[in-house]
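One structure follows; several queries about it will come next.
Every protein chain but one is kept in place in this view of the complex.
Then we have chain A:
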Amino acid sequence: MNDNTPVLSIRGLTLALPKGADREFAVEDVSYDVAAGEIMCVVGESGSGKSMAANAVMGLLPKGVRPTAGEVIFDGQDLLSLSEKQHRKLRGLRIGMIFQEPMTALNPLMRVGAQIAEVFEAHGKFNGRERQEKALALLEEVGIPEPDKAIRAYPFQLSGGQRQRVMIAMALALEPELLIADEPTTALDVTTQAQILELIRDLQKRRGMAVMFITHDFGVVAEVATRVCVMRYGQVVELGSADEVLHDPQHEYTRALLEAIPSNVIPESRGAERPAPLLEVRNLHKVFRSRGGLFKPAREVRALDDVSFTLAPGETVGIVGESGSGKSTLGRCVVRLERPDSGTLTLAGTDFSELKGDALRRERHRVQMIFQDPYASLNPRHRVGYAIAQGPMANGVPRKKAMQQAEELLEMVGLGAVAVDRYPHEFSGGQRQRIGIARALALNPELIVADEAVSALDVSIQAQVLELLEELKQKLSLSLLFITHDLRVAAQISDSIIVMQNGRIVEQGTAQEVFLKPREAYTRQLLDAIPGREHEAAMA
């Protein structure tokens, strides 16, 4: 434990939500300390109120949310009683903050250097020249390659990880005693995430700051935390050192969350025999071209570059890669939402890549897709039953029978037939994803492509949906192409794995082979980047 005096101390903080919200308090009677030299991780699923306390510290509470009890003590004064002006002085100068989405947190029209210099300017420090020098030094410190060039770059010219580094540089500019990081790595790829976590840990040690780290990911917690605070429904469920909470969780909710993390334990692959493939993909190519303008050259992106693989009936193939690896394009080509430039897609003897127009429409029922975003994948104006029945109806099943089928399917995915007459907005994200699965099943497809089907869900919901998929797979002997950026999820559900990078297949093999004996450096790099791996290893 840490015997430092706390930098920030939250005591019995209660924040009331406006009337008509789903609960009375955003956070209720929350108390914890953040001491210098420690990283305090606040963990919880969406809606747990984990960010609210941080907002209160920064004086950035959303409209309508107001504190009703408790205090937030920073350097001997209660932050809740400060005026907006006093708060502004603290922000940046003594409390720094990093946000989730670095692209929207940076001004797109300002050079990076100028944005960092602006932080000094806002607090009236240094002259123009010194500010530039300081900015350069900061960029160097946060490990941006070629800082002298980066300082003149615009945000869009940097990658996501580099932008997050710039944000960190800005937050650190005035050497704050407290750094608040609100889901700083959620929008990043695993490898980038690992680097940023490393950077935060490193900086924290070097400067002896107190860090309040908000996240939903227990893997990240295992990676950085000194102490952990688990929140649910606005209340602190468990509070303790990282070791205690991760290895000896007291509260059942913490235990449930820890269990819900997809583990690295890879199930035995079933059936070694390889029957005739259901899907055969050969030398698939796809290039996206942006139309060039008068002054800008046309750009080409090779989304798929000579991709070949096969999928046996009843098999689940996991496609893993970081953003921009072409994995989604591959999925979209397989369901023929995109047309591959060259190469063939053969589905049980039919050449799927050459079909067009009506012929394609008639064959579409054979391959279905489960989409990523449970909020965007259902038409807000259609009742759930109708949304599911649409497919069979488009393929000539009479309405009455299709609706009856929809009821059965909803029953099967665990929603109950009553859901038929309700609208999508009445359901939670996990429930909507179940509806999406029911819709995909409605046509009795030979192959289902799941594109990041569980990525938008909280861990515990994610585990439930994965379980449902696993169960349906057994029951209906589905063939599944499972696209994900999350290696742990892929490991859980897939029989064989394909690792993609820059539109090419880097490695493919059974789940066991790829995870336990990766051949390629890139695969190893991906595996090493998974947050919380050491913790898992220690647990095993």
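We adopt the following convention: a contact is a pair of C-beta atoms (placed from the backbone, for glycine too) under 8 Å apart; a residue touches a chain by one contact, two chains touch by 3 or more; residues count from 1.
Quick note on the criterion: contacts and distances are computed from a predicted model.
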Problem - Among "NADH-quinone oxidoreductase subunit C", "ABC transporter permease", "ATP synthase subunit b" or "histidine kinase", UniProt-listed name of the chain not shown - result: "ABC transporter permease"
Problem - Which residue of A:92, A:391, A:430 or A:531 touches the chain not shown here - result: A:391
Practice task
Tell me which residue among A:378, A:450 or A:465 touches the hidden chain in the full complex.
Solution key: A:378
Problem - Candidates A:72, A:284 or A:442 - the one touching the absent chain - result: A:442
Fill in the blank from the handout: Among the options A:362, A:399 or A:524, the absent chain makes contact with A:362
Fill in the blank from the handout: On chain A, the omitted chain is touched by residues 335, 337, 361-362, 364-365, 367-369, 371-373, 376-382, 387, 390-391, 394-395, 436, 439, 442-443
